[in-house]
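Here the complex is missing one protein chain, while the rest keep their positions.
Chain nomenclature is as follows: A and B, assigned in order of appearance, with residue numbering initiated at 1 for each chain independently.
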Amino acid sequence: MSQVPHAAPPPERLTADLLRPVLFTSWRFYVLALVPGIFVVAGLVSWLSQMFFGFGISGIRWPVYWGFYVTNFVFWIGISHAGTLISAILRLVNAGWRRPVTRCAEVITVFALMIGAMFPLIHLGRPWLAFWLIPYPSERLIWPNFRSPLVWDFFAINTYLTGSLLFLFLPMIPDFAVVRDRTTGLRHRIYRVLALGWRGTPKQWHRLETAMQIMAIAIIPVAVSVHTIVSFDFSMAPVPMWQTTIFGPYFVAGAIFSGIAALLIAMAALRRFLHLEDYLLPIHFENLGKLLLVMALLWGYFVFNERLVTYYGNGPAEMAVFWQTQREAYSPLFWTMVLGNFVLPLILMGIRPFRTITGCVIASIGVVIGMWLERYLIIVPSLGHKYLPYSYGSYAPQPVEIVITVATFAAMTLLYVLFAKTVPIISIWELKGGGHGAASVAPAVPELGPSAGHEGRS
Amino acid sequence: MPKWGMAADLDRCTGCGACVTACHAENNIGTVGASEAARGRAKHWIRVERYWEGDFPDVRLKFRPVMCQQCDHAPCEPVCPTYASHHTEDGLNAQVYNRCIGTRYCANACPYNVRFFDFFNPTWDKPLHLQLNPDVSVREVGVMEKCTFCVQRIKAANIQAKAEERELEDGELKTACAQACPAQALVFGDLDDPESEVSRLSRSPRGTKLLEDLGTRPNVTYLPRQS
Partner (left out) sequence: MKAIYALYPDGQSAQQGVNRLRQAGIADADITILSGQPIEEHEFGERDKATWMWWIACGGGLIGMAIAFGLAWVSEMSWPINVGGLPTFAWWPNLIIIFELTMLGAIIATVITLIVTARLGRGGGALYDPAVSDGKILVGVENPAEARMDALAQALGAPPGAEVRRI
């Protein structure tokens, strides 16, 4: 990691490259926006039809009352941990290689949170009354139950969403100033408003950096708490293989794991579509790939722990669920999950010749599929096999659930494309600022001619 | 304050299902139809579980009517985000349909699987719509429902006794299932009254509770078959 050539191209080319997606639009943008947009509309139509025709058009049944929707909820909240890890943690330990990657990661966080936070609404029987979770004074004595994990979810996700939005937006202000200075007309006016009058005095830079430092310190415990609280949605209920203390750390580790995978996929797509080959370097993918490997090992450790303890505990109800996933009806999904989450990342990220950008993307896709299956396999087999065998049941998703699931992936793509069009996806000032820091090595790019002046690199 | 409970003598239960029918009639529970029932959407607030033991010809059949156990430490109560599921002073687990937003967490938390979700608005084929009980609400799509120990009958009996300025007597108040049972296998009453029939049965050396080791403290005592 210490041999990273952080030297970005010279400032003029840097600014031009990173602003090009914002300032110029090609036909590819419209395709990339329209195709996911159609799926998103299909998802909205599905949800509306569920509200209109009744919740029964989904596959939910007695006793499996949570299915695809809660799986998606946990999955997307998990993906949202990408930004916190890369952006906040790497910022705090002064890892310079994070600079081109931070905004890509923070954007994933914000959008994944927004998508994930839709699912507590989608899975409600009466979503038009979801506002009852807000603690507002009411003459009907409507009040949320602070002892319920779902109310903890409400507070935690809102705190994390607010924090992440601010964490994303604050460093965008100087970049909005750059776009403001490069545009004219309506776009200039919009970005002038967004830039909030940013000028770049030393005082403003210091305040911004202090604020980011404080936010980074604050957002990490919030992120850990959010997915722990999501895990409490399961571990607070006496359901076989749910009521286990390992769920908190297991879910957080799994969240960071899936977040890194999502980030790798997003970075690879950005590199290809926006021609950012000089900014998102193979070394960035290698470093994140090594993190992916570490998280895969951690995931394997947690799963091994959970299952071995259950096996030795030998409770009849727990073992019924255990064998369902390992040997019986759910075993194809279980072993696919192990392949995607453990075997594939270990091979592709562990063996150096495989740790290329393509290798990272393949491993990441495997992890995304594997982590989605993991959420599904936590929820459905346990609910289908609780304590009384008379009430065992199985679950099969219906079209409305499948369409909404696909629509969320489309929504993520669409939001990401729209974001990359309106904001520089790599933080211009952070990349320029990184060239002056102690973490950089001698510039790999030759200086330009005399007209550009002498660059003061230390 | 009374503490309502039930006892089920499995020696007497024949598995006839009269309790299930009576409960449907008393509590305005809709029949969901054959296709929905096949998809697992049937709402039987009380159900008769049937277990087979052994192989032919030594087969034995066991019946167990299971309804909401009205647990003292009900796991369905802390998890409801809107207090729709909470504990009343007379020992019942109340389900307030108007507060329910349908998260279905309570149903997941219930180890007895006695909570049901309204997947569609209920419909009754004519002329069954004339048979609806005016004392019980009709639940709309998206809310959870479950056995209430016929709380409408409890309230009515309380009001009657108060009007007549007397105490409730044991056996005066019966839930629909207990009333309908031809073998008198189901007994309902006040567990805080040591003389009541249900108290006597709950103290029986045969008495067990369902899934007692989970710590839910259910208020239904089962007396297993002796033969």
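Annotations
As a working rule, a residue touches a chain if its C-beta (ideal position, glycine included) is under 8 Å from a C-beta of that chain, and two chains touch if they have at least 3 such contacts.
Model, not experiment: these values are computed from the prediction.
Residue-wise, the contact with the chain that is not shown comes from A:Leu170, picked out of A:Ala42, A:Ala130 or A:Leu170. Among A:Arg207, A:His275, A:Arg327 or A:Arg352, the one in contact with the hidden chain is A:Arg207. Note on the undisplayed chain: of the listed residues A:Pro11, A:Gly300, A:Gly315 or A:Gly350, the one touching it is A:Pro11. As for the chain not pictured, it touches subunit B at residues 72-78, 80, 83, 85-88, 217. The missing chain lies against subunit A, touching residues 11-12, 15, 135, 141, 143, 145-148, 151-152, 155-156, 158-159, 162-163, 166, 170, 173-174, 177-178, 181-182, 196-211, 214-215, 218-219, 221-222, 225, 229, 429-430, 432-433, 436-437, 452-456, 458.
Going forward, only the chains that are shown with their structure count from here on.
For the pair subunit A and subunit B, the distance between mean C-alpha positions equals 44 Å. Taken together, the subunit B residues at the contact with subunit A in this complex read 36, 39-42, 47, 49-51, 66, 75, 78-83, 99-105, 107-109, 111-113, 116-121, 141-144, 210-211, 214, 216. The touching residues of subunit A, when paired with subunit B in their complex, are 54-56, 60-66, 120, 123-127, 129-130, 132-133, 142-145, 147-151, 154, 233, 236-239, 383, 386-388, 390-391, 393.
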